[in-house]
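One chain of protein is taken out of this complex; the other chains stay put.
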């Protein structure tokens, strides 16, 4: 399988190079990056050495599709949509890491991503409808057969994997769910940004995007679908001074207040028992993002306040792997007929 | 005023030295620390230079009470209670930074601090009842007249200051409150501890003490008192790789879902308008712990989800100052008839 | 004294606001910043609250000189020189934090700052000659009488204070000096910069500017002057993942290999005994940058390899205070006839 990495010099693209370089079943056929196009890879990334030292090329449909079977789009929101239909028309499969195809309707996207919608005049509601939401633990079958995969956002991944088992089985109330998430700075991307300077965000912690963060709508869309009811929830992201890592603390109310922490743990464990990359920890063992760093794992833990039937679910992922490119490669693996975990590290290198 | 610092070599004590050294109205009459007793201060702390270079002395009632008007107890939970009555009997005022007198009944303390209760056989329910909860923005009068002050925990401080205005006026529902807090590592103290090694907790984030953290009961006690109703809530602390700083994100439900973010902001602003160390930020400005680091301030921000009347309140403090010793000095100031903010920095040295 | 802060929104300017706001003897008469001009200060910096909430104004000679006695220029290299003569002509004193007047000849500046020299066509060799090098522990008299002060770079400050006593008295050889320095990221400024993103430089350490760093020439110029001989040395800066702090480890060879660590320590101690902000530590106590953070102190330590008469001198400063704005305020104090340390913190708030 030949894979074109489109947007190779951001964190999404860099992870893709790192991962694909280690998996013999794939060949990187194209490295696209407009700012550095024309220069050699190793000159830009001496620390991610590629033996053949390819050129970074201009991003264009022709260049991408030259030798590729699949295009991995690691591009800013909106930009992906300018390439996707053309790439599909040339027979490529597309795995999109942006938000462009995460909504089931273009209108919803335009509503949430209004700034991007003002720049990119999209007319591909059909592709929004066709696209498969690339959460492989939930959507395995559809992904395997899909030709356009919309990879979930990092926050939605960290929130939905713990929530889905409870929502789909009606274990927790639809109302009153709170998701308090914390992300490392690499989630903000690799573009120069004052707020993400170590001097500015080091030795500090803050919330951002209260109520209105775009991922709220993404989580609500999928959660509503899964539960069969319209779900409105509170989601608060926080910026933490670590490079990579994401942690979500999720609060809900049990329908049956008699359930114990153990009951809830077993339920989660059963739901995901076939997924090697999902680890449900013993009750009272709480995951650190450090435990999953540089891996494609998600660690989960659950506890119940038996006084009143409230439940807390914790999740920890590496935001650039399970939260982004690792998940994209899971999807690529499924689309290629390989094992979902092929080439993805499930062992952490603590500390 | 002569102040004895009992337990001078932990973070609580070090901050006390730092703060009192700058305030001419106070004189440090005693520095107590058992492990280093007999050695000189400057030898142990060349970076907190004291001109007279006093000895660190053995902790005993005699030593403490020699020249002191007030004793600042920066000791582990349980240990404070072995000294307090004797110091009071000798006419000293006592400001206790431990949890020993935070509960209105000794039984409640024994229940929550069972491990310490097994070691220290306490018999001072009368003092538990007498002690004033040292949250100066709430309890100013009582503190001014008190002879035994129980300084709040860092988490309770960060949670109660934002909650009190809403609870006391019945603005938010008593049920379903969620407090998601994040603390720097200095909250865990200065004793060697594997979990707090930079190698172990750097570049990571994790929750701990789910459901059962001791501060849950402390917050619930005060919140119940303030609201006039028994309150059960969810509180989750997280460890963040910064030395100092504490952030709480608090979720609740408005009784009147028609209130806007602005309404709720104004309410907070009015409630605390006489307190120079409390800053209510404009709507959509979210505080970083970095903004209050090394100061005795608390920054607040509030936002409402107008779809459903949910409210989010944010607070940021320096866990060692407003969350601990700075607050203790506020209490000391009140007890001494000074301005509450005397000698306490309200200007941050960003970055 | 009315002080104009020119370039108020970078780290140099922010520190100036922070420091001057606390010193009653000074009044901030002007806050200049082109990008944010026209907006209010508190809106930009809610965490550095100014009671009168002044506007940030356009940087121009007229605006600066309106009410000011002194201008503090916190501007990029080259830009300072476009304002300085005009401000001096209007009777203001100028304290320049850039490198524009650090060299005794304009040609030397043009040689080292060739990039800036291509943009700014300077013709003020007379001012280069007039300017006083603002290292107050060395140049106290001249600074007190000067009208144009060129504040030293952060690295030169951290290297020269430890070296001067030994060089001026011929204790160490002029040849073979090595200065290995480590800086926090705030030394790189507040402008967005990919290399200074926490994601890029967190959890890493690297050297930069080997051999050719501009501060090499600045250190060599002053060291040569002090020693009376042309000195060529090796200086290597490193970037360390802390916001503020600078550490220099300096290696030299004693002329008299019989000198002990104690001899060398006493020599340093005697040389600086009148300076409260300089602390010479006991032999085998080694300073951490954390010990001087947020203060205007410099901590020194020295040790000799008695096998062969090699000497190692350590220094630690806060790069934004003693390494930059704190030192500028020392100069301002001297020019205003105040004590050098007026309003400058000499007590650290560890941890």
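Here the chain labels run A, B and C in written order, and each chain numbers its own residues starting at 1.
Heads up, the rule we're going with is that contacts are C-beta pairs under 8 Å (C-beta built on N, C-alpha and C of every residue); 3 or more make two chains touch, one makes a residue touch a chain.
Quick caveat: nothing in here was measured; it's all calculated off a predicted structure.
Engineer: For the chain that's not shown, point to the residue among C:240, C:280 or C:328 touching it.
Structural biologist: Only one of C:240, C:280 or C:328 touches the chain omitted from view, namely C:240.
Engineer: Among B:23, B:142 or B:196, which residue is in touch with the absent chain?
Structural biologist: B:196
Engineer: In the full complex, which bits of chain B touch the chain not displayed? Write them out.
Structural biologist: 11, 184-186, 188, 190-194, 196-203, 241-244
Engineer: For chain A, which residues touch the unseen chain?
Structural biologist: 11, 14-15, 18, 21-22, 45-49, 186, 202-203, 243-244, 279, 281-282, 285, 287-288, 290-292, 294, 299, 320, 347-351
Engineer: I need the residue numbers on chain C that touch the omitted chain, in ascending order.
Structural biologist: Interface with the chain not displayed, on the chain C side: 176, 178, 180, 182, 199-208, 210-211, 232, 234, 236, 238, 240-245, 247, 249, 251, 253, 284, 286-291, 293, 303-305, 307-308, 310, 312, 314, 316, 351.
What we mean here is this: only the chains that are shown with their structure count from here on.
Engineer: Between chain A and chain C, tell me the centre distance in angstrom, where each centre is the average of that chain's C-alpha atoms.
Structural biologist: A distance of 45 Å separates the two centres.
Engineer: If you average the CA atoms of chain A and of chain B, how many Å lie between those two points?
Structural biologist: A distance of 39 Å separates the two centres.
Engineer: Check each residue of chain C and list the ones that touch at least two other chains.
Structural biologist: 11, 186, 202-203, 243-244
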